[in-house]
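The other protein chains are all here in position, but one chain of the complex has been omitted.
So that you can tell them apart, the chains are marked A and B in the order they are listed, and the count of residues begins at 1 in each.
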Amino acid sequence: MNGPSENEPEAARDTDVTPASSGLSRRGLLKRAGGLALLGTGAAALAGCEDTTTPVAAYGAAGGGGRGILGDPTAGGPVDASGIPLARRDYPVTLPKLGTPVKAGKPESGGELLIYNYADYLNPAVLKEFGRQNNVSVRVTTFETLDEAFSKLSTGGLKFDVIFSTPDQLSRLVGRRLVQPLNYDLIPNLAANVWPEAAEPFYDVGPRYSVPYTVYTTGIGWRNDIVSYDPAKMNPVWDAMWAATQYHGKVQLLNDQREAIGMGLMHGGSDDLNTEKPTLIDGSVASLKELNRTVGVKVQISAYESLPAGRIVLGQVWSGDMLNAVISYLPKGTSADVISYAYQEVGGPVFNDIMTVASAATKPVLAHKFLNFMLDKKVALENFTGFVGYQPPINGIDAALLLDQGLIPKGLQTALVTREAYANGNAYLTLTTAGQRLWDDGWVRFQAG
Amino acid sequence: MTDTTALERGIGAAPTRARRRRFQWRDPWGHPRGLALVTWIYILWSIVPVLLAIRFAFNSGRSRSAAQGWSLRWFWKDPNLSVFHDPTLSSALQQSLTLAFFAMLIATPLGVALALGLQRWRGPGSGTANVLTLLPLVTPELVFAVGLFLLFTTAFKVLGLGTTAQVIGHVTFSMSFVVVIVRGRLATIGGDLEEAAADLGAPPWDVVRRILVPLLLPAIAASLLIVFALSIDDFVVSQYLASGADTTTVPMRIYAQARAAPTPALNALATIMLTVTLLALGLAYLVFRLMTRGEGGGSAIGQLAGIEAGIDAGGSK
Partner (left out) sequence: MTPRWIWRVLAAPPLVWLTLFFLVATYAIVSVGMGNVTTLFEPVPHWNPLDWNVGYLGQAIKDVIPGGTTWPVAVRTVAYVAVAMALSLVIGYPVAYYAARYAGRSRGIVLLLLVLPFWISYIMRMFAWTNLLAADGYASKALNGLGIDTLMNKLGVMNGNDWLGGQSVTVVLALVYGYLPFFILPLYASLDRLDHRLIEASRDLGASPFQSFWRTVLPLSKSGILAGMVLIALPMFGDYFTQDLMSGSPDTSMIGNTINGYVQGGSEKSLGAALTMLLSVFLLVFMLGYLRSMRAEQREARA
């Protein structure tokens, strides 16, 4: 909006009714707005108001002092934002039962089953099959990062039936009442097919709220026909990222706060992936910033598509990404042998993703049926080798079977997860509120460039 | 002065060819070739990328950066990935059109009413009302979207995020554009016909209904189109107020998939969207031209551009 003469050129030419004469002027507008703003800050200052950035207790319940909304004083140990104790391998946690599991009954049908998941993380053919069998259409809404997912879910405006997530997010999903306890009678495949370590995990004793989806490690994936050195020979393997200076702009850093800062920690020699020490976190962020300066990373999770295409030549990836790349995204004429994967066998992250049912699900029984369907051996194998590339923790699906039947290339055997590795691996787990903020702040600082 | 040659030849002699050319170059009323070149280069730079993107929509291969044959595969032939068959793409199209339709229906009457009210309102409160109407035009879209997002997740939780919220957002920022357009037209009309009707005893509601609204029809048509276009092209507000896959619009879908190397189906989706908008534009131009036949004030394109400039001068995106 310019002065009166600029506003409506046609109008100005024809008549004398200009915006200024009708009581409007940009000056007046701004004067009022400015006046209001000054008034506001003045009032605030005078009122001598609160000045804090410490989170307050949710739901107005008594909190603080690490007690959170459930005020769980269990063992006096550290609790997360919901008051649920932090689950660790040596400290299994039973999640509080908030809500009642759905009763067994006829699965709902017709309409849509709504799923909230990462992109390209479910085989469309598998979804179509489920839809066909149950007379529903399955619709997936995608998120890019878990932070974004939790942020959107916690606004309460989104309606889903099935939510995919990770164990470290589970307790805040529970605390925020976003997921419902499961009726495991409706999911018999869990006990029948799944590895016991995954079926009855330490982060969800019972289990009560989750079933495992896939297992994976995090490591370095690269194009062995382009990269001149061999990351598999480096120790720790993460040094390969900092060594990639000649591939500026073609290196991926996972767009995941825990994974990225965790990699910085491991590169610095630490193996505590759930540290809450500010010095360690700051050190990790500093080395990530230096990485970005010298190597120019792309912060994303889509290397499964860009590595085979050559737009990324090396990156921090999840093991399943490499298999996904080979299964779905290899351009014609490129052999699967050009893709390699290596991970840190001692102390490197090995963990799983989970499936849960949303508390606001409109089709809870069908959602349970879907979870059961995904844990069926044939379906899981089809999901894995037909599209997703991430291995399910199902009995019988192991390296022997896969290599035997030629379902995965020999060169990518490192991308498979064994039961021992899973049972003893390091993992990203829930943090206390203060710890989570340290990681959040560090990530924001890194992303500011 | 250097035209000794002319002096020598005598005044009135025809200039030599060299002198004529130099005169052309320095002729202040001649056609400035440099500016014309810059303008046409700009126009090409502005439009060719979009034309190429449209060309790639018709690729028969998967490439989005090189022309590969001609095919309608990405529009409906491909059974999995084409716009018609891929539910993420077709639902985005549907959602965009739905939002634009409702925004058009709601924003135009509200905007026309507001424009009429403001134009004739003299007295206390008119200044503030004017300010309030034009504030959305000067607010950056991000600020506005954040405000609405926080509003719908705290105070107005009952409405929540989703299609309703998106429609409300679109209507709110489009309204001001409608006001600017209609007020421009009102200024052209003037108050005489109204006064005459009132003097002849027409009740106030009749004056509005039977005099003003028919006279305003071109502006209303232009408003409908502009609200439609604003809504279809909108990105920030739609993204902030979306609640899931079924409330994704075409710009959101393009944004989400653009960096993940999608198929040309995305180009096809964008092409369809562009075609719809251009058809609406063409329609509005015809209607506008029909309705303002004989009113003068420049060609219809000029008038539409004038409206554009007026709106543009009246606000930011």
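The criterion applied here is as follows: contacts are C-beta pairs under 8 Å (C-beta built on N, C-alpha and C of every residue); 3 or more make two chains touch, one makes a residue touch a chain.
Keep in mind it's a predicted model, so treat the numbers as computed, not measured.
Among B:47, B:72 or B:290, the one in contact with the hidden chain is B:47.
Of the candidate positions B:83, B:104, B:171 or B:287, contact with the hidden chain is made by B:171. Of the candidate positions A:180, A:193, A:385 or A:433, contact with the unshown chain belongs to A:433.
Among B:71, B:90, B:163 or B:277, only B:277 touches the chain that is left out of the view. In the complete complex, the hidden chain is touched by one of A:85, A:107, A:157 or A:175, namely A:175. By the touch criterion stated above, the residues of chain B touching the omitted chain are 26, 28, 31-32, 35-36, 38-39, 42-43, 45-47, 49-50, 52-53, 56, 63-66, 110-111, 113-114, 116-123, 129, 132-133, 135-136, 138-144, 146-151, 153-155, 168-169, 171-172, 175, 194-195, 198, 204-205, 207-208, 229, 232-233, 235-236, 240, 250-251, 254-255, 258-259, 266-267, 270, 273-274, 277-278, 281, 299, 301-302, 304-306, 308-310, 312-313, 315-317. Seen from chain A, the chain kept out of the figure touches residues 1-3, 5-6, 9, 26-27, 30, 33-34, 37, 40, 43-45, 47, 49-59, 63, 68-69, 81-82, 145, 147-148, 150-152, 154, 172, 175-176, 248-250, 292, 296-300, 310-311, 433, 436-437, 440-441, 444-449.
In the analysis below, only the chains that are shown with their structure count from here on.
Within the complex formed with chain B, the residues of chain A that make contact are 1-2, 6-11, 13-15, 17-19, 22-24, 26, 28-29, 32-33, 114, 116, 119, 124, 137, 139-142, 155-160, 300, 302, 305-306, 309, 311.
Across the complex, chain A is touched by residues 80, 87, 118-119, 122, 126-128, 130-131, 134-135, 137-138, 152-153, 157, 160-162, 180, 183-184, 186-188, 190, 243-246, 256, 259-261, 297-298, 303, 306-307, 309-310, 313-315 of chain B.
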